[in-house]
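Here the structure comes first, spelled out in C-alpha coordinates, and everything after it is commentary.
All protein chains but one are shown in place.
Just so it is clear, A and B label the chains in written order, and each chain counts residues from 1 on its own.
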Amino acid sequence: MRIVACYKYVLDEQDLRVNPETKSLATDRAAWKISDYDRNAIEEAIRKKEAHEAMVFALTAGPAAAKASLKDALARGSDEGYFIQEDGLSGADPAVTAQVLARAIQKIGDCDLVLCGEGASDDYAQQVGPRLAVLLGWPVVTYVNKTELEGQKLVAERKLDNGTEIVEVELPVVVTVTGDINQPRIPSLKQIMGAGKKPMHTLALADLGTTLDQLKSNLVNQSVKGAVVDRKRQIFKGDPVEAVSQVVAALVKEGTI
Amino acid sequence: MQKKVWVISEQGELLAEMINGVKLICTDAAITAAALGCEHAAKIAAGVGAGKIYYFKLSEGSPVEAAYIQLAQLIKNEGADLVLVAATKRGKTLAALLAAELESGLASEAKIEEFTDGSVKTSRFVYGGLAISIDTFASAIPVVSVPPRTWERPVLVEADSPAITEIICDPGHVKVIGQKSHECSTVNLEEAEAIVTIGRGVKNKEDVAMFEELAGLIGGVTACTRPVAEEDGYRWFPEGSYIGISGRTVKPKLYFSVGSSGQIQHLAGCRDAKILVGINKNEDAPIFESSDYGIVGDLYQIVPELIKQIKAAK
Partner (left out) sequence: MEELSEDKFDCIVVGAGPAGSTAAYQLAKQGLQVLLVERGDTPGNKNMMGGRLYSYALHQIIPDFWEEAPVERRVEKEEISFLTERGAMTISLDNETLGEAPNHSYVVLRANFDAWLAGKAEEAGAMLATGVRVDDLLWSGDRVCGIKAGDDEILSEVVILADGVNSLLAQKAGLKEELRPDHVSVGAKSVIALPRQTIEDRFSLRANEGAAHLFVGAGTKGAPGGGFLYTNKESVSLGLVFNLGALMKAGASVPEAVEDFKFHPAIRPLFEGGEVVEYSAHLVPEAGIRMKPRLFAGGVLVAGDAAGFVINTGFMVRGMDLAVTSGVLAAKAVIAAKEKGNFRADTLKIYEDFLRQSHVYHDLEAYKNVPDLMEEPDMYTTIPSLAVGILTDLFKVEGNPPERVQKMVIRHLRQKTSLLKLAKIGWKGARSI
(Lines give C-alpha, C1' and ligand atoms only; values in the text may rest on other atoms or scores of the structure.)
Protein backbone atom coordinates (compact mmCIF):
# COMPACT_ATOMS: atom_id res chain seq x y z
CA MET A 1 0.00 0.00 0.00
CA ARG A 2 1.24 3.51 -0.79
CA ILE A 3 0.24 6.38 1.50
CA VAL A 4 0.89 10.07 1.03
CA ALA A 5 0.94 12.31 4.12
CA CYS A 6 0.59 15.93 3.03
CA TYR A 7 1.79 18.63 5.35
CA LYS A 8 2.30 22.37 5.42
CA TYR A 9 5.34 24.10 6.89
CA VAL A 10 4.01 27.18 8.68
CA LEU A 11 5.07 30.02 10.93
CA ASP A 12 4.32 29.30 14.57
CA GLU A 13 1.37 31.58 15.29
CA GLN A 14 2.46 31.84 18.95
CA ASP A 15 5.56 33.77 17.83
CA LEU A 16 3.73 36.35 15.77
CA ARG A 17 3.34 39.90 17.00
CA VAL A 18 0.88 42.59 16.03
CA ASN A 19 1.97 46.22 16.08
CA PRO A 20 -0.89 47.84 18.03
CA GLU A 21 -0.74 51.09 16.01
CA THR A 22 -0.21 49.98 12.44
CA LYS A 23 -1.82 46.56 13.04
CA SER A 24 0.85 45.04 10.84
CA LEU A 25 1.97 41.52 11.55
CA ALA A 26 5.61 40.99 12.48
CA THR A 27 6.79 37.54 11.43
CA ASP A 28 10.54 38.02 11.80
CA ARG A 29 10.79 36.31 15.18
CA ALA A 30 8.60 33.40 14.29
CA ALA A 31 9.96 29.87 14.14
CA TRP A 32 8.69 27.43 11.53
CA LYS A 33 6.90 24.19 12.30
CA ILE A 34 4.98 21.41 10.61
CA SER A 35 1.35 22.51 11.00
CA ASP A 36 -0.20 20.92 14.09
CA TYR A 37 -2.89 18.70 12.55
CA ASP A 38 -0.55 17.70 9.73
CA ARG A 39 1.66 16.14 12.38
CA ASN A 40 -1.35 14.03 13.30
CA ALA A 41 -1.77 13.13 9.62
CA ILE A 42 1.86 11.99 9.37
CA GLU A 43 1.50 10.01 12.59
CA GLU A 44 -1.66 8.31 11.32
CA ALA A 45 0.14 7.38 8.11
CA ILE A 46 3.01 5.85 10.07
CA ARG A 47 0.62 3.86 12.25
CA LYS A 48 -1.05 2.48 9.15
CA LYS A 49 2.38 1.60 7.78
CA GLU A 50 3.30 -0.19 11.00
CA ALA A 51 0.02 -2.13 11.04
CA HIS A 52 -0.36 -2.94 7.36
CA GLU A 53 3.02 -2.78 5.60
CA ALA A 54 2.91 0.33 3.53
CA MET A 55 5.19 2.96 2.11
CA VAL A 56 4.66 6.48 3.39
CA PHE A 57 5.58 9.48 1.29
CA ALA A 58 5.70 12.79 3.12
CA LEU A 59 4.71 15.58 0.73
CA THR A 60 4.86 19.34 1.08
CA ALA A 61 4.82 22.29 -1.30
CA GLY A 62 6.13 25.73 -0.47
CA PRO A 63 8.92 28.29 -0.54
CA ALA A 64 12.59 27.31 -0.18
CA ALA A 65 12.46 27.54 3.63
CA ALA A 66 10.18 24.51 3.70
CA LYS A 67 13.01 22.20 2.67
CA ALA A 68 14.16 22.14 6.30
CA SER A 69 10.96 20.34 7.25
CA LEU A 70 11.66 17.16 5.30
CA LYS A 71 14.06 15.80 7.90
CA ASP A 72 11.41 16.20 10.59
CA ALA A 73 8.78 14.45 8.45
CA LEU A 74 11.21 11.63 7.71
CA ALA A 75 12.34 11.34 11.33
CA ARG A 76 8.71 10.65 12.25
CA GLY A 77 8.82 7.50 10.14
CA SER A 78 8.05 8.46 6.53
CA ASP A 79 9.97 6.46 3.93
CA GLU A 80 10.58 9.22 1.41
CA GLY A 81 10.15 12.95 1.33
CA TYR A 82 8.82 15.03 -1.54
CA PHE A 83 9.24 18.78 -1.56
CA ILE A 84 7.71 20.88 -4.34
CA GLN A 85 9.71 24.07 -4.16
CA GLU A 86 8.09 27.30 -5.34
CA ASP A 87 8.39 30.64 -3.53
CA GLY A 88 5.15 31.81 -5.10
CA LEU A 89 3.28 29.22 -3.04
CA SER A 90 3.82 31.25 0.12
CA GLY A 91 0.37 32.31 1.28
CA ALA A 92 -1.22 30.66 -1.75
CA ASP A 93 -4.92 30.16 -2.29
CA PRO A 94 -5.77 26.60 -1.15
CA ALA A 95 -7.02 25.91 -4.67
CA VAL A 96 -3.49 26.44 -5.96
CA THR A 97 -1.92 24.31 -3.23
CA ALA A 98 -4.37 21.52 -3.97
CA GLN A 99 -3.53 21.64 -7.69
CA VAL A 100 0.19 21.34 -6.95
CA LEU A 101 -0.24 18.53 -4.45
CA ALA A 102 -2.59 16.63 -6.77
CA ARG A 103 -0.02 16.69 -9.55
CA ALA A 104 2.68 15.55 -7.13
CA ILE A 105 0.52 12.69 -5.87
CA GLN A 106 -0.08 11.59 -9.44
CA LYS A 107 3.64 11.76 -10.07
CA ILE A 108 4.41 9.66 -6.98
CA GLY A 109 1.92 7.29 -8.53
CA ASP A 110 -0.16 4.30 -7.47
CA CYS A 111 -1.28 5.85 -4.22
CA ASP A 112 -4.05 4.35 -2.14
CA LEU A 113 -4.51 6.82 0.66
CA VAL A 114 -3.82 10.52 1.12
CA LEU A 115 -3.84 11.97 4.64
CA CYS A 116 -3.87 15.67 5.56
CA GLY A 117 -4.71 17.69 8.64
CA GLU A 118 -8.25 19.08 8.78
CA GLY A 119 -6.80 22.55 8.33
CA ALA A 120 -3.49 24.40 8.58
CA SER A 121 -2.67 26.21 11.81
CA ASP A 122 -1.94 29.45 9.96
CA ASP A 123 -4.78 29.83 7.51
CA TYR A 124 -7.22 27.14 8.70
CA ALA A 125 -9.13 27.33 5.41
CA GLN A 126 -9.90 23.57 5.62
CA GLN A 127 -10.08 23.29 1.83
CA VAL A 128 -7.08 21.38 0.55
CA GLY A 129 -8.34 17.90 1.48
CA PRO A 130 -11.70 18.14 -0.33
CA ARG A 131 -10.17 20.01 -3.28
CA LEU A 132 -7.52 17.31 -3.64
CA ALA A 133 -10.25 14.70 -3.76
CA VAL A 134 -12.07 16.45 -6.61
CA LEU A 135 -8.83 16.91 -8.57
CA LEU A 136 -7.79 13.29 -8.09
CA GLY A 137 -11.31 12.01 -8.75
CA TRP A 138 -11.38 10.27 -5.36
CA PRO A 139 -13.85 10.44 -2.47
CA VAL A 140 -12.96 12.38 0.66
CA VAL A 141 -13.72 11.91 4.35
CA THR A 142 -13.11 14.93 6.59
CA TYR A 143 -12.72 15.60 10.33
CA VAL A 144 -11.72 12.01 10.97
CA ASN A 145 -10.62 10.99 14.45
CA LYS A 146 -10.45 7.24 13.96
CA THR A 147 -9.49 5.06 11.02
CA GLU A 148 -9.52 1.32 10.40
CA LEU A 149 -8.31 -0.35 7.24
CA GLU A 150 -10.00 -3.59 6.23
CA GLY A 151 -8.32 -4.69 3.03
CA GLN A 152 -9.29 -2.18 0.37
CA LYS A 153 -11.91 -0.62 2.60
CA LEU A 154 -11.50 2.26 5.01
CA VAL A 155 -13.83 2.67 7.97
CA ALA A 156 -13.58 6.09 9.54
CA GLU A 157 -15.25 8.06 12.32
CA ARG A 158 -15.92 11.70 11.61
CA LYS A 159 -16.16 14.04 14.54
CA LEU A 160 -18.87 16.46 13.49
CA ASP A 161 -20.60 19.33 15.25
CA ASN A 162 -23.19 17.36 17.17
CA GLY A 163 -22.12 13.75 16.92
CA THR A 164 -19.90 11.21 15.24
CA GLU A 165 -20.66 9.86 11.77
CA ILE A 166 -19.20 6.45 10.94
CA VAL A 167 -18.47 5.94 7.26
CA GLU A 168 -17.03 3.33 5.01
CA VAL A 169 -15.39 3.87 1.61
CA GLU A 170 -13.24 1.97 -0.86
CA LEU A 171 -9.67 3.03 -1.49
CA PRO A 172 -8.28 5.23 -2.90
CA VAL A 173 -9.53 8.02 -0.67
CA VAL A 174 -8.46 11.37 0.77
CA VAL A 175 -8.81 11.68 4.55
CA THR A 176 -8.45 14.83 6.65
CA VAL A 177 -7.76 14.24 10.35
CA THR A 178 -8.46 16.07 13.58
CA GLY A 179 -6.00 16.88 16.36
CA ASP A 180 -7.35 14.19 18.65
CA ILE A 181 -6.96 11.24 16.25
CA ASN A 182 -3.61 10.35 17.79
CA GLN A 183 -0.63 11.63 19.75
CA PRO A 184 2.24 12.33 17.31
CA ARG A 185 5.44 10.61 18.41
CA ILE A 186 8.60 12.52 19.34
CA PRO A 187 11.33 11.16 17.09
CA SER A 188 14.19 9.47 18.90
CA LEU A 189 17.82 10.27 18.24
CA LYS A 190 18.21 7.16 16.06
CA GLN A 191 15.15 8.13 14.03
CA ILE A 192 16.52 11.66 13.57
CA MET A 193 19.86 10.26 12.53
CA GLY A 194 18.17 7.87 10.13
CA ALA A 195 16.11 10.63 8.53
CA GLY A 196 19.15 12.12 6.84
CA LYS A 197 19.72 8.91 4.92
CA LYS A 198 16.23 8.57 3.48
CA PRO A 199 15.41 9.71 -0.08
CA MET A 200 14.44 13.39 -0.30
CA HIS A 201 13.15 14.61 -3.64
CA THR A 202 12.99 18.31 -4.45
CA LEU A 203 10.86 19.17 -7.47
CA ALA A 204 9.94 22.37 -9.25
CA LEU A 205 6.53 23.12 -10.73
CA ALA A 206 8.04 22.46 -14.13
CA ASP A 207 8.71 18.87 -13.03
CA LEU A 208 4.99 18.59 -12.47
CA GLY A 209 4.23 19.95 -15.92
CA THR A 210 2.95 23.35 -14.87
CA THR A 211 3.88 26.91 -13.96
CA LEU A 212 2.65 29.30 -11.29
CA ASP A 213 0.72 31.30 -13.89
CA GLN A 214 -1.12 28.25 -15.11
CA LEU A 215 -2.41 27.37 -11.65
CA LYS A 216 -5.81 28.90 -11.25
CA SER A 217 -6.49 30.99 -8.22
CA ASN A 218 -9.77 32.75 -7.79
CA LEU A 219 -9.39 34.05 -4.26
CA VAL A 220 -7.33 37.21 -4.14
CA ASN A 221 -5.85 38.32 -0.84
CA GLN A 222 -6.04 42.06 -0.23
CA SER A 223 -4.46 42.28 3.20
CA VAL A 224 -3.62 40.48 6.41
CA LYS A 225 -3.72 42.75 9.42
CA GLY A 226 -3.58 42.13 13.14
CA ALA A 227 -6.96 41.80 14.83
CA VAL A 228 -6.57 44.00 17.85
CA VAL A 229 -9.33 44.33 20.36
CA ASP A 230 -9.05 47.42 22.50
CA ARG A 231 -9.28 46.49 26.12
CA LYS A 232 -8.83 48.61 29.22
CA ARG A 233 -6.06 46.39 30.59
CA GLN A 234 -6.51 47.41 34.20
CA ILE A 235 -4.60 44.72 36.02
CA PHE A 236 -4.57 44.30 39.80
CA LYS A 237 -1.90 42.42 41.72
CA GLY A 238 -1.12 41.99 45.40
CA ASP A 239 -3.70 41.41 48.09
CA PRO A 240 -6.56 39.34 46.64
CA VAL A 241 -9.26 41.00 48.75
CA GLU A 242 -8.15 44.44 47.62
CA ALA A 243 -7.80 43.40 43.98
CA VAL A 244 -11.23 41.79 43.92
CA SER A 245 -12.88 44.81 45.50
CA GLN A 246 -11.38 47.08 42.85
CA VAL A 247 -12.67 44.87 40.07
CA VAL A 248 -16.11 44.42 41.60
CA ALA A 249 -16.38 48.18 42.05
CA ALA A 250 -15.45 48.72 38.43
CA LEU A 251 -17.97 46.15 37.23
CA VAL A 252 -20.70 47.70 39.34
CA LYS A 253 -19.82 51.05 37.86
CA GLU A 254 -20.02 49.58 34.36
CA GLY A 255 -23.46 48.33 35.25
CA THR A 256 -22.49 44.77 34.48
CA ILE A 257 -23.24 43.46 37.95
CA MET B 1 -29.33 44.71 -11.26
CA GLN B 2 -30.84 41.86 -9.35
CA LYS B 3 -28.28 39.59 -7.78
CA LYS B 4 -28.61 35.86 -7.67
CA VAL B 5 -27.60 34.42 -4.32
CA TRP B 6 -27.64 30.79 -3.26
CA VAL B 7 -27.87 29.69 0.35
CA ILE B 8 -27.02 26.08 1.14
CA SER B 9 -27.24 24.05 4.33
CA GLU B 10 -28.40 20.83 5.90
CA GLN B 11 -30.05 22.80 8.72
CA GLY B 12 -33.17 24.95 8.39
CA GLU B 13 -32.14 27.44 11.10
CA LEU B 14 -28.94 28.17 9.26
CA LEU B 15 -30.72 28.63 5.94
CA ALA B 16 -32.96 31.09 7.76
CA GLU B 17 -29.98 33.01 9.14
CA MET B 18 -28.39 33.24 5.70
CA ILE B 19 -31.61 34.31 4.00
CA ASN B 20 -31.97 37.00 6.63
CA GLY B 21 -28.37 38.00 6.08
CA VAL B 22 -28.68 38.23 2.31
CA LYS B 23 -31.58 40.62 2.73
CA LEU B 24 -29.35 42.78 4.93
CA ILE B 25 -26.39 42.93 2.58
CA CYS B 26 -28.27 43.16 -0.68
CA THR B 27 -31.36 45.20 -1.40
CA ASP B 28 -32.34 43.33 -4.52
CA ALA B 29 -31.49 39.65 -4.43
CA ALA B 30 -33.11 36.58 -5.86
CA ILE B 31 -32.44 33.93 -3.24
CA THR B 32 -32.27 30.26 -4.10
CA ALA B 33 -32.07 27.90 -1.17
CA ALA B 34 -30.74 24.36 -1.29
CA ALA B 35 -31.76 22.27 1.71
CA LEU B 36 -29.67 19.14 1.97
CA GLY B 37 -31.17 15.96 3.33
CA CYS B 38 -33.93 17.63 5.32
CA GLU B 39 -37.35 18.55 3.89
CA HIS B 40 -38.24 20.49 7.00
CA ALA B 41 -35.25 22.74 6.30
CA ALA B 42 -36.60 23.35 2.80
CA LYS B 43 -39.95 24.43 4.23
CA ILE B 44 -38.24 26.87 6.58
CA ALA B 45 -36.33 28.35 3.66
CA ALA B 46 -39.64 28.87 1.93
CA GLY B 47 -41.18 30.40 5.01
CA VAL B 48 -38.36 32.83 5.63
CA GLY B 49 -38.24 34.24 2.14
CA ALA B 50 -36.24 32.23 -0.39
CA GLY B 51 -37.52 32.75 -3.92
CA LYS B 52 -36.64 29.30 -5.12
CA ILE B 53 -36.08 26.16 -3.10
CA TYR B 54 -34.42 22.88 -3.82
CA TYR B 55 -34.63 19.94 -1.48
CA PHE B 56 -31.86 17.41 -2.02
CA LYS B 57 -33.20 14.07 -0.96
CA LEU B 58 -30.35 11.90 0.23
CA SER B 59 -30.50 8.16 -0.17
CA GLU B 60 -30.01 5.84 2.76
CA GLY B 61 -26.43 5.94 3.98
CA SER B 62 -25.48 8.92 1.88
CA PRO B 63 -23.59 11.72 3.57
CA VAL B 64 -24.75 15.32 3.07
CA GLU B 65 -21.62 16.19 1.11
CA ALA B 66 -22.62 13.81 -1.69
CA ALA B 67 -24.87 16.56 -3.04
CA TYR B 68 -21.99 18.65 -4.32
CA ILE B 69 -21.86 17.37 -7.88
CA GLN B 70 -25.50 17.95 -8.65
CA LEU B 71 -25.46 21.22 -6.74
CA ALA B 72 -22.57 22.44 -8.84
CA GLN B 73 -24.41 21.52 -12.00
CA LEU B 74 -27.53 23.37 -10.89
CA ILE B 75 -25.55 26.46 -9.94
CA LYS B 76 -23.72 26.46 -13.26
CA ASN B 77 -26.99 26.13 -15.14
CA GLU B 78 -28.85 28.82 -13.25
CA GLY B 79 -25.97 31.15 -12.54
CA ALA B 80 -24.98 32.83 -9.28
CA ASP B 81 -23.44 36.07 -8.09
CA LEU B 82 -22.69 34.59 -4.68
CA VAL B 83 -22.97 31.16 -3.08
CA LEU B 84 -23.25 30.93 0.69
CA VAL B 85 -22.83 27.68 2.61
CA ALA B 86 -23.46 27.44 6.36
CA ALA B 87 -20.13 26.54 7.92
CA THR B 88 -20.92 23.46 9.91
CA LYS B 89 -18.27 20.78 9.48
CA ARG B 90 -20.33 19.13 6.79
CA GLY B 91 -20.98 22.56 5.27
CA LYS B 92 -17.30 23.44 5.17
CA THR B 93 -16.51 20.17 3.44
CA LEU B 94 -19.35 20.67 0.99
CA ALA B 95 -18.26 24.24 0.27
CA ALA B 96 -14.73 23.12 -0.61
CA LEU B 97 -16.00 20.30 -2.83
CA LEU B 98 -18.42 22.69 -4.51
CA ALA B 99 -15.75 25.34 -5.06
CA ALA B 100 -13.42 22.75 -6.57
CA GLU B 101 -16.16 21.50 -8.86
CA LEU B 102 -17.05 25.05 -9.91
CA GLU B 103 -13.37 25.95 -10.21
CA SER B 104 -14.13 28.85 -7.92
CA GLY B 105 -12.46 30.57 -5.02
CA LEU B 106 -13.78 29.87 -1.52
CA ALA B 107 -13.49 32.09 1.56
CA SER B 108 -13.88 29.77 4.57
CA GLU B 109 -15.77 30.83 7.70
CA ALA B 110 -15.88 34.39 6.46
CA LYS B 111 -17.94 37.52 6.88
CA ILE B 112 -19.25 39.41 3.86
CA GLU B 113 -17.77 42.90 4.01
CA GLU B 114 -18.96 44.11 0.61
CA PHE B 115 -21.34 42.77 -1.99
CA THR B 116 -21.62 45.16 -4.91
CA ASP B 117 -21.89 44.93 -8.66
CA GLY B 118 -19.07 42.79 -9.75
CA SER B 119 -17.37 42.30 -6.41
CA VAL B 120 -17.55 40.35 -3.21
CA LYS B 121 -15.19 41.18 -0.36
CA THR B 122 -14.83 38.95 2.67
CA SER B 123 -12.98 39.02 5.97
CA ARG B 124 -11.88 36.04 8.02
CA PHE B 125 -9.61 35.22 10.95
CA VAL B 126 -6.22 33.67 10.34
CA TYR B 127 -3.25 32.72 12.54
CA GLY B 128 -5.49 31.27 15.20
CA GLY B 129 -7.48 34.49 15.48
CA LEU B 130 -4.53 36.85 15.70
CA ALA B 131 -5.09 38.47 12.33
CA ILE B 132 -7.81 39.26 9.80
CA SER B 133 -7.48 38.43 6.13
CA ILE B 134 -9.43 40.48 3.58
CA ASP B 135 -10.05 38.74 0.27
CA THR B 136 -11.86 39.35 -2.99
CA PHE B 137 -12.77 36.99 -5.80
CA ALA B 138 -11.57 36.70 -9.33
CA SER B 139 -13.84 33.84 -10.33
CA ALA B 140 -17.30 34.14 -11.75
CA ILE B 141 -18.95 32.40 -8.82
CA PRO B 142 -17.68 33.40 -5.39
CA VAL B 143 -18.28 30.75 -2.73
CA VAL B 144 -18.26 31.71 0.95
CA SER B 145 -18.83 29.49 3.98
CA VAL B 146 -20.51 31.46 6.75
CA PRO B 147 -20.27 30.64 10.46
CA PRO B 148 -23.60 29.99 12.23
CA ARG B 149 -24.94 33.08 14.00
CA THR B 150 -23.07 35.52 11.77
CA TRP B 151 -26.51 36.90 11.13
CA GLU B 152 -29.42 36.92 13.50
CA ARG B 153 -31.76 34.01 13.34
CA PRO B 154 -35.23 35.20 12.34
CA VAL B 155 -38.38 33.58 13.65
CA LEU B 156 -38.62 30.19 11.97
CA VAL B 157 -41.73 29.72 9.88
CA GLU B 158 -42.46 26.85 7.58
CA ALA B 159 -44.26 27.33 4.32
CA ASP B 160 -45.31 25.26 1.35
CA SER B 161 -44.76 27.94 -1.22
CA PRO B 162 -42.82 28.75 -3.21
CA ALA B 163 -42.95 25.15 -4.38
CA ILE B 164 -40.03 23.02 -3.38
CA THR B 165 -38.22 21.18 -6.15
CA GLU B 166 -37.06 17.80 -5.00
CA ILE B 167 -33.81 16.41 -6.33
CA ILE B 168 -32.81 12.83 -5.78
CA CYS B 169 -29.23 12.98 -4.71
CA ASP B 170 -26.80 10.46 -6.16
CA PRO B 171 -25.20 8.54 -3.32
CA GLY B 172 -21.50 8.99 -4.11
CA HIS B 173 -18.79 6.62 -2.87
CA VAL B 174 -18.80 7.30 0.84
CA LYS B 175 -21.34 5.29 2.80
CA VAL B 176 -22.60 6.29 6.24
CA ILE B 177 -22.86 3.13 8.32
CA GLY B 178 -23.55 4.52 11.76
CA GLN B 179 -23.93 7.49 14.04
CA LYS B 180 -22.88 8.19 17.61
CA SER B 181 -24.15 11.18 19.44
CA HIS B 182 -21.98 13.31 21.64
CA GLU B 183 -22.95 14.11 25.13
CA CYS B 184 -24.52 17.33 24.03
CA SER B 185 -24.18 20.57 25.79
CA THR B 186 -27.68 21.80 26.48
CA VAL B 187 -26.30 25.17 27.36
CA ASN B 188 -26.79 27.85 24.77
CA LEU B 189 -23.45 29.59 25.06
CA GLU B 190 -24.03 31.79 22.04
CA GLU B 191 -27.00 33.51 23.67
CA ALA B 192 -25.53 33.74 27.19
CA GLU B 193 -25.29 37.21 28.70
CA ALA B 194 -22.47 36.24 31.03
CA ILE B 195 -19.98 33.39 30.94
CA VAL B 196 -17.41 32.04 33.36
CA THR B 197 -14.81 30.09 31.41
CA ILE B 198 -12.59 27.58 33.13
CA GLY B 199 -9.07 26.88 31.94
CA ARG B 200 -6.38 24.37 32.74
CA GLY B 201 -5.43 26.17 35.94
CA VAL B 202 -8.40 24.61 37.68
CA LYS B 203 -7.30 21.44 39.40
CA ASN B 204 -10.35 19.32 40.15
CA LYS B 205 -13.69 18.58 38.58
CA GLU B 206 -15.28 19.27 41.98
CA ASP B 207 -14.13 22.88 41.75
CA VAL B 208 -16.48 23.48 38.83
CA ALA B 209 -19.30 23.91 41.36
CA MET B 210 -17.62 27.07 42.64
CA PHE B 211 -17.59 28.52 39.14
CA GLU B 212 -21.20 27.59 38.61
CA GLU B 213 -21.98 29.59 41.72
CA LEU B 214 -20.10 32.58 40.32
CA ALA B 215 -21.83 32.19 36.98
CA GLY B 216 -25.21 32.04 38.70
CA LEU B 217 -24.48 35.26 40.57
CA ILE B 218 -23.73 37.15 37.38
CA GLY B 219 -26.71 35.71 35.54
CA GLY B 220 -24.65 33.48 33.30
CA VAL B 221 -23.33 30.01 32.58
CA THR B 222 -20.03 28.13 32.80
CA ALA B 223 -17.92 27.11 29.86
CA CYS B 224 -14.36 25.95 29.31
CA THR B 225 -11.31 26.13 27.07
CA ARG B 226 -10.40 23.33 24.66
CA PRO B 227 -8.04 21.36 26.95
CA VAL B 228 -10.68 21.19 29.65
CA ALA B 229 -13.19 19.70 27.21
CA GLU B 230 -10.90 17.45 25.23
CA GLU B 231 -7.72 16.49 27.03
CA ASP B 232 -6.86 13.59 29.30
CA GLY B 233 -7.04 14.54 32.92
CA TYR B 234 -9.89 16.92 32.23
CA ARG B 235 -12.86 16.29 29.92
CA TRP B 236 -15.18 17.94 32.43
CA PHE B 237 -17.39 19.47 29.77
CA PRO B 238 -19.08 17.94 26.73
CA GLU B 239 -16.85 17.62 23.69
CA GLY B 240 -17.11 20.48 21.27
CA SER B 241 -18.49 22.78 23.94
CA TYR B 242 -15.35 24.78 24.48
CA ILE B 243 -14.76 28.41 23.63
CA GLY B 244 -12.21 29.00 20.95
CA ILE B 245 -11.45 29.34 17.31
CA SER B 246 -12.22 25.71 16.51
CA GLY B 247 -15.05 25.64 19.06
CA ARG B 248 -17.75 28.04 20.13
CA THR B 249 -17.76 31.79 19.58
CA VAL B 250 -19.60 33.85 22.15
CA LYS B 251 -20.48 37.50 22.74
CA PRO B 252 -21.62 37.93 26.35
CA LYS B 253 -21.76 41.24 28.18
CA LEU B 254 -19.43 39.87 30.84
CA TYR B 255 -16.81 37.16 30.43
CA PHE B 256 -14.63 35.76 33.18
CA SER B 257 -11.59 33.77 32.09
CA VAL B 258 -10.31 31.80 35.05
CA GLY B 259 -7.10 29.80 35.03
CA SER B 260 -6.53 30.12 31.31
CA SER B 261 -3.34 31.68 30.01
CA GLY B 262 -5.14 33.34 27.11
CA GLN B 263 -3.85 31.58 24.01
CA ILE B 264 -4.90 33.20 20.75
CA GLN B 265 -7.13 30.26 19.89
CA HIS B 266 -9.17 30.73 23.08
CA LEU B 267 -9.35 34.50 22.72
CA ALA B 268 -10.68 34.20 19.20
CA GLY B 269 -13.82 32.63 20.66
CA CYS B 270 -14.49 35.39 23.19
CA ARG B 271 -13.15 38.51 21.47
CA ASP B 272 -16.65 39.96 21.16
CA ALA B 273 -17.25 39.87 24.91
CA LYS B 274 -18.12 43.38 26.01
CA ILE B 275 -16.14 43.18 29.23
CA LEU B 276 -13.47 40.57 29.79
CA VAL B 277 -12.05 39.83 33.22
CA GLY B 278 -8.95 37.68 33.35
CA ILE B 279 -7.73 35.73 36.38
CA ASN B 280 -4.35 34.00 36.28
CA LYS B 281 -1.47 33.41 38.66
CA ASN B 282 1.15 34.42 36.09
CA GLU B 283 1.36 38.17 35.47
CA ASP B 284 2.93 37.60 32.06
CA ALA B 285 0.03 35.48 30.83
CA PRO B 286 -1.29 36.79 27.51
CA ILE B 287 -4.85 36.90 28.88
CA PHE B 288 -4.04 40.19 30.59
CA GLU B 289 -3.25 41.86 27.26
CA SER B 290 -6.82 41.05 26.24
CA SER B 291 -8.58 41.83 29.49
CA ASP B 292 -10.46 44.92 30.55
CA TYR B 293 -9.83 43.99 34.17
CA GLY B 294 -7.37 41.46 35.42
CA ILE B 295 -6.40 39.93 38.73
CA VAL B 296 -3.03 38.29 39.17
CA GLY B 297 -3.12 35.62 41.82
CA ASP B 298 -4.33 32.24 42.96
CA LEU B 299 -7.77 31.59 41.55
CA TYR B 300 -8.63 29.50 44.60
CA GLN B 301 -8.32 32.63 46.69
CA ILE B 302 -9.74 35.05 44.19
CA VAL B 303 -12.88 33.27 43.05
CA PRO B 304 -14.32 32.68 46.55
CA GLU B 305 -13.54 36.32 47.32
CA LEU B 306 -15.29 37.38 44.12
CA ILE B 307 -18.35 35.34 45.07
CA LYS B 308 -18.36 36.90 48.52
CA GLN B 309 -18.03 40.46 47.28
CA ILE B 310 -20.50 40.15 44.42
CA LYS B 311 -23.09 38.77 46.84
CA ALA B 312 -22.46 41.75 49.07
CA ALA B 313 -22.74 44.19 46.18
CA LYS B 314 -26.14 42.89 45.16
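As a convention for this text, a contact is a pair of C-beta atoms (placed from the backbone, for glycine too) under 8 Å apart; a residue touches a chain by one contact, two chains touch by 3 or more.
Keep in mind it's a predicted model, so treat the numbers as computed, not measured.
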Item checked: Contact list for the unshown chain, restricted to visible chains -> A
Checklist line | Contact with the hidden chain (one of A:Ile192, A:Leu212 or A:Val252) | finding: A:Ile192
Item checked: Touch with the omitted chain, as defined above, among A:Arg2, A:Arg17 or A:Lys107 -> A:Arg17
Next item on the list: Name, in rising order, the residues on subunit A that touch the hidden chain in the full complex.
Entry: 17, 19, 29, 31, 186-190, 192-193, 196
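The rule is simple: only the chains that are shown with their structure count from here on.
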Next item on the list: Within their complex, state which residues of subunit B touch subunit A.
Entry: 63, 65, 88-90, 92-93, 96-97, 99-101, 103-109, 121, 125-139, 142, 172-182, 184, 194, 218, 230, 239-240, 245-246, 253-254, 263-264, 271, 274-277, 283, 288-298, 301-302, 305-306, 309-310, 313-314
Next item on the list: Sort out for me which residues of subunit A touch subunit B in the complex.
Entry: 11, 13-14, 16, 18, 25, 93-95, 98, 121-127, 129-131, 133-135, 139-143, 155, 157-170, 173, 180, 216-227, 229, 231-237, 240-241, 243-245, 247-248, 250-252, 254, 256-257
